[in-house]
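Have a look at this one.
All protein chains of the complex are present and in place, except for one that has been dropped.
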Amino acid sequence: MSNIVGYACIVIGLVFDIFGCIGLIRLPDVYNRLQATTKCVTLGTCSILIGTLCIKGFTGAGTKAFLCSIFLILTAPVAAHALARGAHISGVKLWGSSVCDKYHQDKEHKQK
Amino acid sequence: MNRKKTNYVSWFLGAALLCGVLWVVTRYSLPSLLEWQSPFLSRCFFVLMVCFGLCLIRLLRGPTPADRAVAVDTLGILIVGFCAILSIPTGRDWYLDIAIAWALQSFIGALALAKYLEGRGFDE
Partner (left out) sequence: MKNKIVLFLVGYVVWILLSWPLDRAHAYVGVVVVGLVAFLTGDLFTRRPHHFLHVTRYLWFGCYVPLFLWECLKANIDVALRVLSPHLPINPGIVKVKTTLKSDTALTFLANSITLTPGTLCVDIDQKEGVLYIHWIDVRSSEVEKATQLIVERFEKPLKKIFE
């Protein structure tokens, strides 16, 4: 039973991983790509790790998988935030038909 | 109107290509280096390989350094899942140790890349 649940989790995780990678290819600029990969790939990988926990049971390997998934959930958004900030500071423009860029406006305002 | 049409055509071509690749990968369990007992997990393994391929395309094509950094970060997270899948059929629990270590180093690597990107902009 727990094997079946674990395999189901792994399949869901793989599907979300693939969606995230398609997003990485299809979306137009860095920030949108970052959105797709942070959400889909993080949750997909966490789902794979939870599947591993279900299959292995509460043994040494299972607890390690659980810790690893918690660690990923905590750190992946921080890495994404740092990358987005770095990209914006290094001067990557938003996609052409974006609506607004308050961050850019405020930075210019501060420099004046 | 015309633009929308080409949009559909390229979407359809891309979807067909991806579905074809996934079909080939999951239809035949390709011969693998490890003689695994579980054909299901070997297929999962090759589906993850397709994900790696998509990331590598972005890594090669990315117009700005930031795109490449994002692709590298994504690859790092994918490898964690890869290690977790490897640990099930082989029964070697130390693959999960590798997964934890890789998650740490990929996080630190992403922070270092972000710092590098920030440094590039200071040109006043």
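A and B are the chain letters, set down in written order, and residue numbers restart from 1 in every chain.
One rule holds for everything that comes next: a contact is a pair of C-beta atoms (placed from the backbone, for glycine too) under 8 Å apart; a residue touches a chain by one contact, two chains touch by 3 or more.
Being a predicted model, the structure only gives us computed values, none of them experimental.
J.: For chain A, which positions touch the chain that isn't shown here?
T.: That gives, for chain A, the contact residues 16, 19-20, 22-23, 26-29, 31-32, 34-36, 38-40, 42-44, 58-60, 62-64, 66-67, 73-74, 77-78, 80-81, 84-85, 88, 94-95, 98-104, 106.
J.: Please give every residue of chain B in contact with the chain that is not shown.
T.: Contacting residues on chain B, toward the hidden partner: 4, 7-8, 11-12.
Quick note on the criterion: only the chains that are shown with their structure count from here on.
J.: Just curious, how far off is chain B from chain A if you go by their C-alpha centres, in Å?
T.: Centre separation, chain A to chain B: 12 Å.
J.: Per the contact definition, I'd like the list of chain B residues that touch chain A in the complex.
T.: Residue list for chain B touching chain A: 14, 18, 22, 40, 44, 47-48, 50-51, 54-55, 57-58, 64-67, 69-71, 73-74, 77-78, 80-81, 84-85, 87-88, 93, 96-97, 99-100, 103-104, 106-107, 110-111, 113-118, 120-121.
J.: Where on chain A is chain B touching in the complex?
T.: Within the complex, chain A contacts chain B at residues 7, 10-11, 13-14, 17-18, 20-22, 24-26, 30, 33-34, 37, 41-42, 44-45, 48-49, 51-52, 55-56, 59-61, 64-65, 67-68, 71-72, 75-76, 78-80, 82-83, 85-87, 89-92.
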